[in-house]
Structures are given as structure tokens and as C-alpha cells.
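First the structure, then my questions, so here it is.
Only one protein chain is missing from this complex, and each of the others stays in its spot.
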């Protein structure tokens, strides 16, 4: 490569990092495929799915060929493909571990959808597997690559809001398909918490740069609602951070869509509303100087995330949201469930320091 | 009286309920005096204060005379004033009980600022004192008389939001006067909770019509901050209601002003932002049909509250927010403090039913 | 008087300027009577109406007596009332002249609703009549007394928006009562233009401080609409100011309510939306530093206006919006109608200078 990917110009296709997309659900079709089309240093070179018909159709639209379409049994044959440098795993949560381990074994870097796994132990195993194979593992926390969240973090860091005191975060939507894998415990590992509550958890950690040391949670499922027989409908929790800041978080699978976050400081506050959506993130800042909406060019969040990983691969850097970042969230989610089950606050290890589990910050626009 | 006060026309001055305003602080001067000027069935006939100079000046602007100005020692002499039917107590919280009891003894109805008292026991005593004297006691919960909150409650009641699932409420501001009586335990009885957190608590109860049966709370004061040596800076708490609904509430004396509430249901949600301010309450409703701001004529909140009490006095009705409504909030605040102190959830008596402590609803515009 | 009315404290009733309200329509009942209740240096001492029943009822609510109620035939007997220092004329436009002249003759100051008259000639006559009687005449342009419009004007004056280039102003509403006097030419003198279009005209002049020298207008009435047989439904006009600034203005009696104004400069712009309503004026400013809503305490606009006039009477000052300010608008409205009739631009005298027709600026909050 004779050109730095850092110039924000598209690399020639032959210089880009090649990916196999593993799993062809709605997220892949509606978000990831368009993101790859817009990417600067990434390209799709293979698809993995058991729905060969669908996979072939998508492949055709992308200019790929029959040979680029794999099924899950074939997966390990990606080893033979030098133009597949990494896999992007978009499978039900419970399969993340297996497909990460297999990818590491055949020498591929791994970008894995969130949540990283269905338990802290699985997540740790995945980190180890990639480390031993000397491959990069990144948790696909798209939010941590958005200009809006970085602008929010900068505001807090620079002290524009004064000392941060508390965060309110809500991620609610309606899960109305009783057959969805997200409602099966053995596939999803949990309900609203790992799917959407994780955004509240992860964003609160990102904005503060801190790690919570205590959580208290209520969990709720409407009695008799068939959808929530295996996994929870909603979790309401509170987290305490070493600085004294507190976060109230709420996730629910049975409310009209609502996704917002507010961070309150001594001298001002900021609102992200909507906060966790794929597009249209809106940052508003209220200080003594008034109320201001920060207008930003809309960026494809998934493109930013994928290109960050490609840049790390090309440049040999640790991703900003590596496997370890996902492991920490798994530990905290386990503590949240434990608190809800025991009816009392649960302490986790108290860690001081900033961005303890994160790698190289993403390039700023 | 030959005219119903229900027609929303000003009564002739001689037919109105006469009040003595007890305490001439900022709230009295900036809000209550103008509210009385606008009222339809209430009038100011006396002022009680130890700052005679100030009291006389205000009296002059109102067209009152020297004889209409009392000091606290004189208070019981209001007995001799047939044109003083009620007192409006605007004193530090710890004095509410004494001045209510004395008023009841001399045969006056009592409109008492919130919080009703500094303990459930005191509040209960006040209720008893007024009952025994056959006088009305009303807690001055102005929010419960606003068209915006009633519109919000109607939406929930009619099911426009579907089943209500959770409420997020924040009331934060900066208390920067270290000498304020609100920061003295013996005068205020507590810090941010009884002063501003009470709005979150009380409004959540009003909107649901329900009584919480369990609370969990964190309490926080910045180490070393002189302002919060006696009372707390902030309380973060969660409440569970019999219907399954949950409320996250936050109050803080050390953040940039932020007052909002959101109530989330299966089919929609509503936002009050600002939620607890004296004016400019803004109700926004989000349902499948879109996002809509409900425009309403601005009404003076204190006038609505005062005239409600006057109508109850004229018509012999129990106020919508009687003493009992204040007592219940005192019990819940005691439970919140207990939870914060013990580090675990605290249960209170589980009560089923709607508006258990409320009287006749206020007249609607 | 031993106390300056400038301290924003209520004067004792006996020191205030006494007014007779002339005309008891909706504006009087809903806006002016409450405004007098809130005023600091004004008081209502008499009512003038031919509906004695209604007048007496209002009087009773105000604590006035039978003797304080006059009919139009009686009007000149106000001469005998030393406690009536001024009249506030709230009659159909065509009567403004007569009641102003009669008031001047009996030695009363005159606050006259807008538009000042139904022709430039009548308006000039009114100015002369008051001047000769050595009485003050003020056009009741409430907008020019609002903190929001002053904040907007300050922004422009200080150059925060850079050089002002153009203004867009719309005042539209539905006039659906075919019997309204506003739709009768002989009472109103015109249709949407003098009633609501005048706000666009007058506010553009206020914000720039300039006088337009050319206008071009289209006038429109829906064919066959009975409401607009005598007066126009809508006027669309453009004005050019000496500085080069241009204003597009629109008024209509047949659209859903819409009242806004935007002023655009080289470096930023401001929006008033709503712009001309009795309450809830909202000022938003967009500059390089962002988009900001200026939050202001809601003030009763009519109180500000009335108290300004009272202060002028007490202090012997020329009002900020004297009769001459109203005369100039009459001249411009005449030019607008002429342009619409002739189908070409109409020039008026080109005047250079700032605030050429205005008096002492109102006291700022």
C-alpha cells in the first residue's frame, strides 16, 4: 500500500480490506451492505448464509459471483480466500463465540455485532481466541464512532457542562414478533437488556470514560405476555460511577419507540434525542449561553465503524472498541441481572482510570 | 352569595375569599401577589411578616392599610378579622405545622406550601388539627391544577398512550446561596428531595393516580461542598407502582436547571419539558399519528391553585390536594431517605385504587 | 408623588394613572382588564359601553360602582372625573377619530388601539387634536413593548446578524364571522391589512428603525366569498428600505393561523415564531455560533404597553409609539392599497434617519 487510508479518500478496491459478511438478516441488508458500498477502505468479497437463493441475489447486485457465496458448513473454507481479511459476524448472539473462534483459527480478523456474547465467560474466551491467533477482535459498537457522540464526549471532557452529575438514558421499542430469535433465551441470552439496554450502558460508559462500580436493577415482564416468557421485557437500572456520577437507564421491548439520553452537569446539559438510532442523531446543548442544536453532516454509522476496523487492520492498531470493551459490558449486564434477581444493589470491581478497555480512537472527520 | 364562582368570572371583591399571606419571600412577591391580583374569587386582605417595612410597602401597592399588616407574634389576632377566611402559609417547612395549628385554632382555613411538613408525623398532626377545627387544609401542589398536567393525565387515562410502562422525571437546579434556609436541616427538613424532588414524586403519583409500594434510592452530596453539609445535594430513586409501572426520578441542587418528565406507554409517550416551572409548561405527545405539541393558553398556576381552594371554601368541598395528599408524599419521602441510608429497597403499604388521597377535581378551563 | 414609577414596583392605587376603558369587546375582556389588574402604575376607574348590563357585571368584578359605568352619550361627562386621566379607546377603527377628539377636548390623554384611524388624514387630525389640547396620544402598538422584539432589535442594532438584508413576515388567521365589524368597510376601513398586516408593516419598521420608500402589492379576495365583499381577504406586499433591505409581507384572513417573522442578515438570522400573538412569542437566533432559543419570562404585553403610557403621563414624556407612529403606518397602508389597485410599485417620501416618528423608549425589564 502506498497510500494512507487516513486521508479519507477511497482506496482502490485492490488495496481495501476484504470482508465476509456472516449472516444475511435485516441489519445486513438494510445497513451493512449499503455501508460497504460507501466505505473507503473496506470491500465485501464474500457472503455467508444458509439461504443460498437470497445470498446469490444479493451477491449479484454487488457484482460478486457464485463462488463468493458460502454456507455455514463451508465457513472454514474462507481460509482459502486471501481476499477475505476479516469476517463481520451478524448472527444470533449465542453463535458469536463459535464463529469468532472459527474465524480466528483460519486467520481472519473479527468484527462482531453487539452484544459480544451471551456471558462474560464466552466473551473472554473470544478475546483469548483472537489474541492467540494474533487476529484483531472488535465489538461492533457503532455508536462510539458517530460524530454526535464524540461531540457530546468532547463537551463533557472539556468541561463545557461543568462537572458531570447524572445521565438519563432510555432505549425502548416494540418487539412484536413472538417468533423473533431475540426472544429466545438460548439464542439471544437475554431480552431487552443485551439488545437495546446495552446502548444505554455502553454510551454512559463512553461519555464518562468511567466504569461503574455498583448497579441496582428492577426487571419486568408483563404477566401473561407470551413474548416475554423466556426473556425479560424491560430492565430499569441505576449505576454509580467512581466520580460520583449516577446513571438511570431504562430499556423496554414493549413501549412506543423512544431513544434518548441526557447528561447533566453543573453548568449545562446535553440531550441526544434520538440517541441510538441508525440515523438522525440529534445533539442539543443547553448552557448559560443558550440552547443550541449542533448541526452535523449525517454520516453512515456502520461505514464509520467498518472503516475504523479496516484502518486498524491496515495500520496494525488496536480498535477503539476491542473485544475487551465488549467483555466489560457483559460483566456489567451480568451484575444487572443479578441485582434484579436478588432485589438489592450489586457491586463489581471498582476501577479507576479513563477508557480502560478501549484502543486507538477513531479518526475524526 | 347570589353568583356561582364556577362561571370563571371575577366575583365582586366583597364576595371573595379573603386571605392572609404568611411569609413575604421571593415566591410571595414574584408569584403569589400577582396571582391574587388575577384571581376570580380570592383577595388579599392581610399580610404577615416580621419585616414590617417591606410588608408596608407591599401593602401600599395593593391598596391595603397599616392595620392589614401583622407580625408573627400578632398572627393569632387574625381571629378578629372576619375578612380573613384563610391563610396561605409560605414559611420555611419546619414552621408549617405550628402556623397551621394556630390558624386552625383561630378558625381559618389553611393553604400550605409544599412540602406539607418535615415528617409524616407532623403532616398527620396538621391534618388532624384542621379536621378537629372543621377547617379545610390544602397542600399547595400548583402542578396538579395546570391544564398541561391534566391534559397529560387525560391522555394516559383515555389510553392514548396504551398501557403506561414507565416515567422518567428530573428536577434539577442550582442552589448557590449557602445561607439559604433550604440548606438548613432544622428549617427545611431535607435538601433537594422535599424541595424539588417532591415534584417528580407527586407528579408521577398524579399522572398514574397510583401509589408506589416500593422505592430504591441513592443519595449524593459532593464531598467537601459546604452547601450540602446539612442536607443532601441530590437523590436518585426508583419507584414501583401496583400496575407494574416504574418511575425513575432525579432531583439535584447542583446542576444547570433541567426540569422534565416523560411518560412512556405501549402506544406512545408524552413529554413535559419544561415540566415543573412556574410558566411555559410544554406538553408534547408522540404516538403513531405523529409528534404533536399541545398548544395551551398560559394560565397563572398559582391563581388556579388559590382559586380552587377558594371555590372549595365557598362550596364546602374537599380540595383536590388536601392535607392527606401531602401526608402521603411525606411517607414516601421518608421511605426514600430510608432506602438511601440502608442501601436497599424499602417497601411501603401497598394500596390499590385511584386518587386515594385526593378530593374534588378542580374545575376545567 | 414621592416615588418613581421606574422601580417596577406597584404604586399605591391613589398614585396611579386612572383610565376609562372605552369599548367592552373581547380584547377588553380577555386582555385589557387582566392587564390592568397586573399593572404597576395604572388603574381602571371607569368603563364606557352601551351594553350597561355587561358593563355593570365587569365593574362589579373590578370593585367599581354603578357611577363608574358610562354609555357613549355620557362619554364627555368623564370631564368631571379627576380620577380618569386617560382613555383607552377599543372601538371599531372608524370611531377612533371621533373618540380621540372628544377625549382631547375634555382634557384626557388618549391610548388608541391600532390602526390609529382609517385614513392618513384622520390620523393626522387626531394627532393635531391632542397636540392642541396638550394631551398625549399613543398608538397601542403592544408589540413594540415586548422584551422579545426589543431583544430582536438589539441583535440587529449591535450587528450580531451582520448587515440586515431582508425580512419575511406573515400574519394570517381565519376570520369566519361574516357579521364581524372588521369585515365592514365603513367601520374597519379595510380588511386584513389594517387589522393584522399592520403587524408585519409596523414590526419591520420597528426592527430596522427605517422607513420604506417604495411598496408593491397584490391584493386578493376569493371570488364569491361573502366575507370579502367589502374588504380584502389578503394582501401580499414588498417594501424597500433606504439601507437596501427588503421586506416581503403577507396578511390573510383566510388561512390557518400563522404568525411569524424572520430577519436575515449577512452573518445570521432571527426568527419570531409565533411573532404577533398575545403570548408565547418565541425568539430564535441562528448565527455561526449555533441555533439558540432566547428564553424570556413571559410578560403581559398589554400591561407593558399601558404602563409605558402611564409612565409617560406621570413623567411628561412622549410615548415611544405616539400618534405620529400611527400616522406613518396609515400613509404606508394607503400606498400599499394604491399599488394593488394600480398594478405597479408606488413610491412614498424617502426618509433617512432612525426611529423618525418614535418617542422615549420604554423602560427595559
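Here the chain labels run A, B and C in written order, and each chain numbers its own residues starting at 1.
Everything below uses one rule, namely that contacts are C-beta pairs under 8 Å (C-beta built on N, C-alpha and C of every residue); 3 or more make two chains touch, one makes a residue touch a chain.
If you're wondering where the values come from, they're calculated on a predicted model, not measured in any experiment.
Chemist: Return the single residue from B:50, B:177 or B:292 that touches the missing chain.
Modeler: Touching the chain that is not displayed is residue B:292.
Chemist: Just one of C:27, C:79, C:106 or C:255 touches the chain that is missing; which is it?
Modeler: For the chain that is not drawn, the touching residue is C:255.
Chemist: Tell me which of C:153, C:240 or C:358 is the one touching the absent chain.
Modeler: Within the whole complex, the residue contacting the unshown chain is C:240.
Chemist: Going by the contact rule already stated, which one of C:44, C:69, C:231 or C:286 would touch the omitted chain in the full complex?
Modeler: C:286
Chemist: By the contact criterion defined above, which parts of subunit C meet the unshown chain? Give residue numbers in ascending order.
Modeler: 161-163, 165-166, 168, 170, 172, 174, 216, 218, 220, 222-223, 234, 236, 238, 240, 244, 246, 248, 250, 252, 254-256, 258, 262, 264-269, 286-288, 343-345
Chemist: Which parts of subunit B are in contact with the chain that was left out?
Modeler: Looking at subunit B, the ones touching the missing chain are residues 285, 289-295.
Chemist: By the contact criterion defined above, which parts of subunit A meet the unshown chain? Give residue numbers in ascending order.
Modeler: Output for subunit A: 9-13, 34, 37-38, 40, 57, 60-63, 279-280, 295, 297-298.
We adopt the following convention: only the chains that are shown with their structure count from here on.
Chemist: What chain lies farthest away from subunit A once each centre is taken as the mean of the Cα atoms?
Modeler: In terms of C-alpha centroids, the chain at the greatest distance from subunit A is C.
Chemist: Quick one: report the Å distance separating subunit A from subunit C, using the average Cα coordinate of each chain.
Modeler: 58
Chemist: Listing for subunit C: what residues touch at least two other chains?
Modeler: Residues of subunit C touching two or more partner chains: there are none.
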